[in-house]
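Here's the structure we're looking at; comments come further down.
As you look at this complex, bear in mind that one protein chain is not there, while each of the others sits in place.
Order of writing sets the chain letters: A, B and C. Residues in each chain are counted from 1.
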Amino acid sequence: MSEPFRTTQRVRYHECDPQGVVFNANYLTYFDVTMTELWRELGGYQAMVEAGVDMVVAEARILYRSPLRFDDEFEAEVEIARLGETSMTAELLLARGGEATAEGELRYVFIESGAGAKAPIPEAIRDGLTRYQTLEA
Amino acid sequence: MSEPFRTTQRVRYHECDPQGVVFNANYLTYFDVTMTELWRELGGYQAMVEAGVDMVVAEARILYRSPLRFDDEFEAEVEIARLGETSMTAELLLARGGEATAEGELRYVFIESGAGAKAPIPEAIRDGLTRYQTLEA
Amino acid sequence: MSEPFRTTQRVRYHECDPQGVVFNANYLTYFDVTMTELWRELGGYQAMVEAGVDMVVAEARILYRSPLRFDDEFEAEVEIARLGETSMTAELLLARGGEATAEGELRYVFIESGAGAKAPIPEAIRDGLTRYQTLEA
Partner (left out) sequence: MSEPFRTTQRVRYHECDPQGVVFNANYLTYFDVTMTELWRELGGYQAMVEAGVDMVVAEARILYRSPLRFDDEFEAEVEIARLGETSMTAELLLARGGEATAEGELRYVFIESGAGAKAPIPEAIRDGLTRYQTLEA
């Protein structure tokens, strides 16, 4: 049975704005850090790039539920909702003490490192991702 | 006849990442700067906050078309796609030399300054926004 | 005998620029995160602000020794070089695997929360800081 990948982060002072809450763009940064940690478990982002495959974000979506504030510790969860030939969609959830603060989606396209041409997801990465794939009904 | 609101921006070095392109979260920052300029024309964001009404982003969506790079100058366009009682949806387009680099949507909820309760969009702001409202078919 | 306060951090992707290294301004962000962790040990920054005392940076100095890169883990050390009535100077060192990557200094002035007037460093904070004070010869 599939489980989301989980990691923990903490809000930094400079990520908050004069409203006293995390600035809206920084949730995408938290999503990115979450994906970095998932990638670490799959062998590392840098290793994949050096092996010739890189990835770019093609689409992002964020629903803001409840604002994060300075020094809040939160859990980030990610599941792979769609795993294509050269693209994938990750679903992310940020929660503080069990309460959702933001959720969203990132669609990635895999490309040849340093170039624009699409590239197939490397087999080892694909195998690793299936562990976190959303079960279809 | 309705026209989008337009403003021009330029990519700064620190907004670019090791791929040599603007980091994905920074497009939301460009969206935010665009909205600040629209708000300036409507009387200023700070003036609205001091008059008791603030706004928060409830949802964001971005489609990445073609990467922006260091020092690129680009045009940002915004139209109001939906103007509700206490919320609105803005549609944004970033283009460089006539070519779309990113487009997206921001849904805002208006609240009482310093509080969480929803607040009606101030009349003067609403009147100003209708100038940039997407014409319905 | 006095010891520096130590904490560990990791470089995030968006903190790096097209040169492939951490953008120069972000070392000040690492300094800030280091001070947040020191403050946590002294009772928490937010608690001090709510008790009526805040702090602002009056001066900063950074020497860049060797660039940090994406995903580098580094140790941050801080010592208090000067502890005045309403100000203090912190000396910071960032090192990766024992090699200095950056060092610097932050001079802080303590003020009344939400106001500009200088305020004495709270006694409990001062006591805590002496633990990390540089021994004078």
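By definition in this document, a residue touches a chain if its C-beta (ideal position, glycine included) is under 8 Å from a C-beta of that chain, and two chains touch if they have at least 3 such contacts.
None of these values were measured; they are calculated from a predicted model.
Of the candidate positions A:25, A:38 or A:129, contact with the unshown chain belongs to A:25. Considering the complete assembly, chain A touches the hidden chain via residues 13-14, 16-18, 20, 23, 25, 70. Counting the whole complex, the residues of chain B in touch with the unshown chain are 12-14, 29, 32-33, 36, 40, 44-46, 70-71. Panel shows chain C; residues 19, 23-26, 28-29, 32, 54, 56-64, 67 of it touch the chain omitted from the view.
Assume only the chains that are shown with their structure count from here on.
Per-chain CA centroids place chain A at a distance of 29 Å from chain C. If each chain is reduced to the centroid of its CA atoms, chain B and chain C end up 35 Å from each other. Here the spacing of chain A and chain B, counted between their Cα centres, is 24 Å. Within chain B, residues 23, 25 each touch two or more of the remaining chains.
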